[in-house]
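The complex is shown incomplete by one protein chain, all other protein chains being positioned as in the whole.
Let's turn to subunit A:
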């Protein structure tokens, strides 16, 4: 809301409309509370409890033991750090790739823009599991790619990087995420008034400077949305690492999964999940502050 609108909203009539708007939003919020807040609170409570491994009765509450388990075990800390690193890497590469494609479609393609845009979404016709399994066939020490390279005599042994490891997880996540991220970036690039870019050049900025000073800042809302789109699901990802991660590419999500469904340590699993949640909240807050979210959206 810009200040003019704010002034306007002081009048009684607009206040009434505002109230009606709030009433419309309330049911949705209630739904959110039921489906989101209740599970989150349960997990939060559980993370401070110690359950009997067999009977699942609460042995002690509250306790920090579950959190201590995480931070005193170097293996877990390593997985956490790897997860953070992988998430940042996937975010940067997929948003970067999506930006390049979106930029190209917006400014360089004159005909059938929207068809081309849609074509990039084609991979999503296939289910995530199917795509992942295909990647599993392609990658691996004796996967399709390595076998082909060896049979053509291009390499003598298998390329280790293309085995089941963290690199493969990064590759697969980047490849599966970036088409989806093209959309928000495209929307904000397409929204930029072309005369602004001309005005910049008219004032002496080269095309590259124009990109840095005008195009990129004005596309930030799209970039911001794209970052959220990829960062949040990636930090909690457990399927891709399970399929192509091998032992060295496991992520934090896999630990939580195992505690809940294999080790039946819901208490420890909960503590791990809470840690993940805190990281996400922190990251989102930092991003909000950094970009000045509301201000940024307002100016457009």
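What we mean here is this: contacts are C-beta pairs under 8 Å (C-beta built on N, C-alpha and C of every residue); 3 or more make two chains touch, one makes a residue touch a chain; residues count from 1.
The definition used in the following text is that contacts and distances are computed from a predicted model.
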*Refer to UniProt and select, among "Molybdate/tungstate import ATP-binding protein WtpC", "2-ketoglutarate ferredoxin oxidoreductase subunit beta", "2-oxoglutarate synthase subunit KorA" or "ABC-type branched-chain amino acid transport system, ATPase component", the name of the complex member that is left out.*
"Molybdate/tungstate import ATP-binding protein WtpC"
*asked:* Using the document's definition of touch, tell me which of A:64, A:100, A:118 or A:196 contacts the absent chain.
replied: A:196
*May I ask which residue of A:214, A:230 or A:271 touches the chain that does not appear here?*
A:214
*Spell out, residue by residue, where the missing chain touches subunit A.*
2-4, 193, 195-196, 198-206, 209, 213-214, 217-218, 296, 298-300
